[in-house]
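Only one protein chain is missing from this complex, and each of the others stays in its spot.
== subunit A ==
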């Protein structure tokens, strides 16, 4: 997807920001003064770097490209504790509300910075003066409060464990909960909710938050989850996240889980909850998906197409980076490396935020349409007769893409990848299409798909994992996967205990590293 810096290569220090890099080495021996807050760099410069980085993210598309200089500089500054505090303050102050990359830029920067000490994090929260009073102020600076909530979420995620408990003080919790209760501004409520979700990764926090929520006359999440079908795209996201939190994190005993209540009549194709990377959130009807983690999360639908002409639509809920299109089962979800749909030979996608068609992790720019906005409808047409894929925005078509058919002929699924804080809703044909193709006959998945009642259940992941945990392992199972029966002996070393599937993926013996020249099957 082109937003994954510094994962496999060391950033260039020194050249990019020589003064700090040089002093960084010098400061190893001498301990920095910790009481006052010395300015590492002029804050105006840091502000500028943050804005520069934001602009660069929008144009940065190559996974193998070097990190932009401004990002490297920010990392060098944030490498020192005081510098880290400065970078955080800058992000909070200057990242604009309307920039589709804003919140994800904060997570990207956090992800590649060394972790701050607990002390620095607590100093930051004190610097912000978090409290219910702050959240109740008459004149609310929506941008700043939204950014603070995003930052708190990042901190909670990065410091999961005892430090996360230390950061979630009474005041911090008051601050976040006040937004949920007063419902003052949808985008602050959304990120306050996401921050609470991330704090709840630590069990003790989860219990604290849950009991605070329950102390309210009505649990604020129950109020917010009613917004899940709201017309307003921002409130809709709040509703989605509240519902997800109630199903997965803050469980209320007498509340039925969403999947037990949802009416699935007439829905014959959904997003496949067993063919998805691990952090993607899927709605209880299986047609809406959202990512709130800093990885590039992907999913395929349940229905495969091999010939003919097919069409589906997705309604854009958030304006940021999503790569939506088509993929076969050969396409891998490398969410942590930043690879998703459109990043290999077996998938093709459109990112309407940056206006790029993706194939083999290479983008080609699209000029004929504007960037997508919430409410826009992306049309995805695959025609295996004329061997082309055609994307459209609100009915306006972009150039057909033909390249993928050079490597792949059949076995396509609707598929999509999501950057942090992105969400969209799919229509596989259970509702009338907004912009159906008029130049050729086509089919919709929903008219041809079939799901059993069991397959229609989008069960919360924790329940699915619990079921797996209860399953047992047989005596004679493969020592590598524990799934299949061990039936292979490796020749010449003679080591055994592996199944056929695992053995087929090996070149040397897992036990002694001897090359495998032959495989003998044992009778079982």
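Here is the rule we go by: a residue touches a chain if its C-beta (ideal position, glycine included) is under 8 Å from a C-beta of that chain, and two chains touch if they have at least 3 such contacts; residues count from 1.
One rule holds for everything that comes next: contacts and distances are computed from a predicted model.
**Student:** Since a chain is absent, check the UniProt entry for it and pick the matching name: "DNA replication licensing factor MCM4", "Ubiquitin-conjugating enzyme E2 N", "ubiquitinyl hydrolase 1" or "Alpha-1,3-glucosyltransferase".
**Tutor:** The record names the chain that does not appear here as "Ubiquitin-conjugating enzyme E2 N".
**Student:** For a quick check of understanding: of A:215, A:256, A:450 or A:469, which residue touches the chain that isn't displayed?
**Tutor:** Touches the omitted chain: A:469.
**Student:** Which listed residue (A:215, A:256, A:450 or A:513) would be found touching the missing chain in the intact complex?
**Tutor:** A:513
**Student:** Touch as defined at the start, partner being the missing chain; which of A:134, A:184 or A:201 qualifies?
**Tutor:** A:201
**Student:** Please identify which residue in A:212, A:255 or A:336 touches the non-displayed chain.
**Tutor:** From the options A:212, A:255 or A:336, the contact with the absent chain belongs to A:336.
**Student:** For the chain left off this view, which of A:112, A:225, A:288 or A:351 is in contact with it?
**Tutor:** Residue touching the chain left out of view: A:112.
**Student:** Which one, A:96, A:129 or A:162, makes contact with the chain that was left out?
**Tutor:** If we include the chain that is not displayed, A:162 is the one touching it.
**Student:** Tell me which stretches of subunit A touch the chain missing from the display.
**Tutor:** 6, 10, 25, 28-29, 31, 79, 112, 114-115, 117-119, 158, 160-163, 201, 203, 206, 248, 273-279, 332-334, 336, 461-462, 464-465, 468-469, 471, 473, 479-483, 502, 505-506, 508, 510-511, 513
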